[in-house]
Structures are given as C-alpha cells and as structure tokens.
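Would you mind keeping the following structure in view while I ask a few things?
One protein chain is absent from this view; the other protein chains keep their places.
Showing chain A:
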Amino acid sequence: MSLWADKYRPKDLQKLDYHKEQAANLSKLTQEGDFPHLLFYGPCGSGKKTRMMCLLKEMYGPGVERLKVENMNFTTPSNKKLEVTTVSSSYHIEVNPSDVGIYDRVIIMNLIKNVAQTQQLDINGQRAFKVIVLTNVDELTKDAQHALRRTMEKYISTCRLLLCGTSISRIIPAIRSRCLCIRVAAPSIEQISTILQTICKKEGLTLPLELADRIAIKSNRNLRRALLMCEACKVESYPFTPDQEIEEPDWQIFIKHIANKAIKEQSISTLAEIRERFYELIIHGIPSDIIFKTLLKELLKISDPEIHPQIVESAAFYEHRLQTGSKDIFHLEAFMAKFMCIYSQFLGEFVDIC
C-alpha cells in the first residue's frame, strides 16, 4: 500500500473528504441495523467503492478489511467452465460478473443462491444478512439484470446487494426501483486540489497551489488519476515547480495525435492511417466509448466553433451505433470520415468566402 491512491484511501465514513453530508446519511443508515439494497453510481474515480467499503466497515467492524481473493468455478448449462475471481471477507463477497461477458447471468444466479441460501451461523452480535457486492452493473447483460430482479426480492432476508456502476441509464428500471440509488458525484476541482495538498503535507512535501490546480483540471475530476498524476510528478522532479510538466496517460496523447492528423489532411489515405491508430487503441484495451468521448473533446478543442453542432451530432449518432453494434472500428472510422467530410466542406466554404 505504497501508492498514494491506496495509502491515503479513507477507511471510515467519518474520514471521507467530500460529500460529507451523504457520508453522514450513510452512517445513520447503518445505525438502524438494517438497510435496503443499495446502488452506488457515479463517474470513475469519484470514490464509490471507497464509500461502499467504509459503509461495510461501519456496519461489520474492521473484520471486513481482512480480505482474501478466491477463484470460483461455475458451469454454464452448455457445460462451459467459467472462472471468476472474487474478493471476500467473512461478511461480504465481491464479484464483477461482467468479467465473463455474456455468461454473467450464470454467475448472478449461482452466486447469489449459494450465498443467500446459507444463513449466517452466529447471529448474535452480527447482522442477520450477508452482503454481495456487484461491480460494473451497468455492463451486465439484460438477461443477467432480469435474473437479478427476482433474486433480489426472494433472498432479502439473508442477503443485501450493493451494486456499483458508472451510470444507471443502462440498468433496467425494475432494478433501479428495488434499490436505494446513491449518486456519488465526482469531486470538484477545488476538492481535489485540497486533497492533493493535504496528502502532500502528510508525505512531507510542499505542493504549489497552481500545480495542484493544474493536476486537478488535467485529471478530469478523477481523484484516482489526480493522485497518480501527482505522484508521477513527484517521481519526475522534486521539489515541485508550478509550471512543471504533468504526465498524462499515453492513450490520451495518442488520441490527441489522431485529432491533429484529421485536422491536417482530409483524404482516404489519412483515413487509412487513422484506422491503424484506432486499431492500436483497441488493441490496448481502451473502451471504444471512451475513445469516442476523448476524440470528440480533442476535435472540438481544435476545430472551428461553427461546425461544432454538426460534429457533436455525428459523434452522438455513431456512438449510438457503436453501442448497438459489435465491430467498433466501423463506427469509429465512420465518425472520422464524417468529421473529415464536415471539416473539408467547411474549409471549402471558407476559401470561397475569401
């Protein structure tokens, strides 16, 4: 636990740095001794999981921190062997069903039944129920979500579900209505900046205010990334200088290059070169919707505001196609071609006016 992001992770609800009111509410919730199914949602790096673990600790005591990693095996009806890694303590079990792709329903059905059908042995002193933590619920298939809704009600006496995902738009309403939805918003720039300052103080370092702000802005309000960036800065050069270069994830720089290339020249050969780069992004495991989002942001930064509406419209159109399709490269390239088309037309008009 030597990365700052891990080292200074709050362990108690009281020690959380932001959304304190929400933390207090959660703590009140546990005082009742019982709570409904919860669904935490919010952007990456906003501390959903941290909040969740704090809640569990508040409820079960420090025992939840003694974690072990286990591999569980399941067999699908078609006799395919699945292996899923779970992290569990004696009070809860955490699993990411989307690890197994389209077979997530099998995991949901078997795991919940396994856990929920066994009663906790010593009820005195402990809660009467166990907790199942499901992460990345927004990536669950529809089948799995439907499998979840009935089991959620059926085993409510013996288990509680904590769901965690980035967005609830892809979660079916039936599940949303069965859970208490808790939105964990991303921390504001100022919050991130102060957190960075306090951590640096704890490390015995002095962080210039400007640099902290710059890191916070560059991190895209993602606290985890901000901490990592800050640490990377420290490794690069210490003492800090306010105008120090901040290391960015390589894939972001890569996407920036793509955007610049598209602005520079619009032709089929450029399109072919960009395709190679898209493939490289995909090969590196960058999710396509994130490629879309980052690319659009970069393109908007460097293109003329006059064509922004068109670009955003086509991006939305192809991003939707991407979600309904399966070959990401088609949609990425289609968007790129559309952008080039829009841009070259705009340039043509511009020349005409001149």
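Heads up, the rule we're going with is that a residue touches a chain if its C-beta (ideal position, glycine included) is under 8 Å from a C-beta of that chain, and two chains touch if they have at least 3 such contacts; residues count from 1.
To be clear about the criterion, contacts and distances are computed from a predicted model.
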| item | value |
| --- | --- |
| Choices "Mitochondrial import inner membrane translocase subunit TIM17", "Tubulin epsilon 1", "Pre-rRNA-processing protein Ipi1 N-terminal domain-containing protein" or "Chromosome transmission fidelity protein 18 homolog" - which one is the UniProt name of the chain not shown | "Chromosome transmission fidelity protein 18 homolog" |
| Selected from A:128, A:232 or A:302 as touching the chain missing from the view | A:232 |
| Which of A:24, A:316 or A:341 contacts the chain that the document leaves out | A:341 |
| Which of A:30, A:50 or A:151 contacts the chain that the document leaves out | A:50 |
| Touching residues (missing chain, whole complex) on chain A | 1-3, 5-6, 9, 44-45, 49-50, 53, 65, 67-69, 85, 87, 94, 96, 99, 135-136, 222, 224-225, 228-229, 231-232, 235-236, 247-251, 253-254, 257, 266-269, 271-272, 275, 279-287, 290, 318, 321, 324-327, 329-331, 333-334, 337-338, 340-341, 344-345, 348 |
